[in-house]
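One protein chain is absent from this view; the other protein chains keep their places.
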Amino acid sequence: MIWVTWRQHRLEALIAAIILATLILILLITGVDMLSTYQSTGLASCVTPQPTCGELEGNFINQFSGSVSLLSIALSCLPLLAGMFIGAPLVARELEQRTYRLVWTQSITRVRWFGTKLILLIGISLLAFIALAILTSWWSSPWNAVIPWSTYDIRGIVLPAYALFALALGVAAGVLVRKSVPAIGITIVVFLLLRLAIAFLLRPYFLPPLSYTGSVDNPGPPSPTDWTIHVGTSDRYGHELSDSQIGQICPQLKGNGSASAFLAFRNCEHAQGFHSLSFYQPIDRFWLFQSLEAAIFLLLAIALLAPAIWLVSKKIT
Amino acid sequence: MDTEKPAIEFYLDQRSGVSPYMQLVQQVKHALRLGYLKEGDQLPTMRMVVSKLAINPNTVFKAYRELEYEGLVESRPGQGTFVRKTLADASLASHGELRQSLIKWLQEAEAAGLGEESIAALFASTFQQFHKREEIA
Partner (left out) sequence: MIQALEATDLGKRYGKEWALRDCTLKLPIGRVAGLVGPNGAGKTTLLHLAMGLLEPSTGSVQVLGISPRQNSSSILPRIGFVAQDRPLYRTFSVKDMLTLGQKLNPHWDMALAQERLANLSIPLNRTTGKLSGGQQAQVALVMALAKRPEMLILDEPIANLDPLARYEFQQTLMDAVAQDGLTVLFSSHLIADLDRICDYLIILSASRVQVASDIDSLLRTHKRLIGPRERQASIARTHTVLREQSSERQSNLLIRVNGPVLDPAWEVQEASLEDIVLAYLALQTGVTFSVQHKDTQEVPL
């Protein structure tokens, strides 16, 4: 069955290997570039809050934001691609091409057929993603010294977890609708929905965010390595004010964006005793959050695979 | 694979209305009568007949068993099925002469203007009458 799985999927394996190799090459090249720039500009030995650090950081970010963004997009797509092209056709193709009538009447049981395929395809994919996550962690380490949370989705343990989820989702969709193309469609929709929902609605609140009250001239969380969830303005009593409330009390900016208007606005805020109020997640929660999110996707994957296995062995056709 | 040609080549006529097993039996008897099969000749093995004619092995088995029952062939375990008795009798010697007179009669019939079907009909009805006369007598 191992040979059969390999022979059936060897084209996909080849394409995946090529994509992976290309990505690894790009990561290595840009990673070395980032690392050497990080060290040669002195950013490595620079510790905030020295004034020159801010400028060095700004330059560094400007220089590499383009490639980091592009690679982030590519790396974010990879788990979905795995789900679409490895997961979805796994059972669906066998059903829609009706070759199940051939392979399920050889001497192998369906459970062994399905189990072997799952273990091999998902197992090898996971190994690839784990290796990739290790590489991206190395690649992004200079960047992470400045803004670590921005690479959350493409390194660490969440990357393989996303892949596992996408694969399980693809397989389950294929078992459910029995045709590859609709299964791919379902995989895309559900994957994006869940990833976005968890990333934007759940992740900021895995633990209650910490709050920080500071001057309106210098808003934001204490450290640049913190993840800002929300920044607002509070009155002298610590109650957060809405934008319209601020505008009523200090209307200097209405219809006037000049520097003098802005200065007046600031003076008004100081006079009113306004402070900046920010909610954030500190960097020391980074790995805890990663673990929680990975656990969520792991559970989702299991919740998808278990009924899929049951359906294939008991019910289908 | 047999390198020598078998003593008899079976064929099946799908449209004849005769069951396949009966056709095999008849073909063996026909060959025996005309002297094409002689004592000691080996009939094709069951597997050879089956794979050539694509017929059910039971059919061949039944046919050979029927012939064995009639004493015409015998099966020797491990060797095959062999002809035991011929149906050709002394009359075989006169086949040649009879064939000649038959050809002469056919030439006369053609000369008289009879077509193929008329010749066959004439022969068939005369044969039937002759047969009946023999039975009554």
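All chains are identified by letter, namely A and B, in their written order; residue positions are counted from 1 within each chain.
Everything that follows uses one rule, which is that a contact is a pair of C-beta atoms (placed from the backbone, for glycine too) under 8 Å apart; a residue touches a chain by one contact, two chains touch by 3 or more.
Treat the numbers as computed from the prediction; the structure is a model and nothing was measured.
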**Report entry** Hidden partner chain, touching residue among A:23, A:46, A:74 or A:108
**Finding:** A:108
Query - Listed residues A:3, A:200 or A:237, member touching the removed chain - result: A:3
**Report entry** Absent-chain interface as seen on subunit A, which is shown
**Finding:** 1-4, 7-8, 97-110, 315, 317
Query - Contact set of subunit B toward the excluded chain (per top definition) - result: 12, 14, 17, 19-20, 46-47, 50-59
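By our rule, only the chains that are shown with their structure count from here on.
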Query raised in the report: Cα centroid separation between subunit A and subunit B, in whole Å?
Result: 86
